[in-house]
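Note that this is a trimmed complex: some chains were dropped, and none of the rest were shifted.
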């Protein structure tokens, strides 16, 4: 059996150690790690993955695209896929800074407690790599989503992009602050997610606990103060009043399982392309 | 048994993935990959390979020198060898951009159909890394070689260099275009190789099929239009008129076998130095 090779393509100069350890723990035998990757220098590396093994063995070579710059990673991912033709291809996973696996874990957590297709969600920090993916996954699951950002224009852009990907989605854009906007943004929602920048509190305890009908609240921030006051970073389906709460570490276990399972999926065929949706589906199969 | 370690020294900033996959498939257990290598920064790395294992175990450490710049790789290869003294040495393979393994595979293909020491070959694109090695290997095999380039001066330089390495060689330099030179360059040859730049047609179908006595034609270009019109990239001993034809992929299988076998040879002793000739000899033993 050919050795399982993973080509780690990272936009950062120093390729992620986090992604490398998870790859080894997912059973990767040889890891080829490259930092400083751009759409301009990636093709030759992808050709090296495509042209070295026979079509039957290509499923033992795969590519992971990561890095802290999600937008750069997406461009690399697009360039990688454009290199393939016919049976000359290998499987690829995109997970810049864990954005896809984290978003998948957050939506899976909510799904345990809510019928997403009958719910309304409020996503704070919705324009970041994790937030925008949470929006997309929720929209695909039939959830109405309120897309919240400090900047209304950026929120509207996420709404447009998500609508283009999921035409049937029910989306609206909102700017917070001003804080006066909060009550109407929250009213009637069953699910709140905070995916904003570290150390910025987005909701006070009073603000979210007074939302009638709120069932699930997830804060993906690992560094206190968290975005949602009153949630602990280790919360894992913790009951706080009427609301089931998750913190970043509480979601992290599922994120790691999804990350490993997605990597293992890469090696089951040579044509797997794992972006947010496919990674979420892998997470659903884990349940 | 000590772990098989290969030190990959690559002149390109991103070390070759192609060479890395082949190394793993040849049985290398630990691959230390370095990009951006120059003669100036390589010594310390080579010392690390020389001074870490006892003389009896040094054959389990080896060095591969590669990269897309063949001239830089040759300088690195020379510097690596100059680091060694006494029994403090490890085996080294030079194969920048596959030039040595590709040239060896091409000459081996011809050898299956021709008595090289009784033949005359025409090498187009003879001044590039692959072409110049094809010239050298053919000259060593006793084949008369017509060295063809767009630039007569560069063709003459290859003739001089080859003559210096193989004093008994029968070599001549030719410039094409002008196209009027072609008939006399081709006349009386039994073997034609095209090792020129991609996407440049060097010979029309009419031009080579009208050469009486031509027996073998090989085009090493993988991207159409090929250098020799009428050859397919997948040709592998395909009969076209009187001529046995090979395309780049048709030669590629042998190239990969030679590449893997050469890497395995590195680990049989600590003093193997594998340049074109040694790699060609390894290819001959595979038959």
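Order as written gives the chain letters A and B; numbering starts at 1 within each chain.
Criterion: a contact is a pair of C-beta atoms (placed from the backbone, for glycine too) under 8 Å apart; a residue touches a chain by one contact, two chains touch by 3 or more.
Keep in mind it's a predicted model, so treat the numbers as computed, not measured.
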item: With 2 copies placed, total copies in this complex; value: 3
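We take it that only the chains that are shown with their structure count from here on.
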item: Centroid spacing, where centroids are CA-atom means, of subunit A and subunit B in whole angstrom; value: 46
item: Interfacial residue positions of subunit A with respect to subunit B in the complex; value: 2-3, 5, 7, 30, 32, 34, 36-37, 41, 44-49, 51-53, 61
item: Complex contacts: residues of subunit B adjacent to subunit A; value: 12-14, 16-22, 24-25, 31, 33, 68, 256
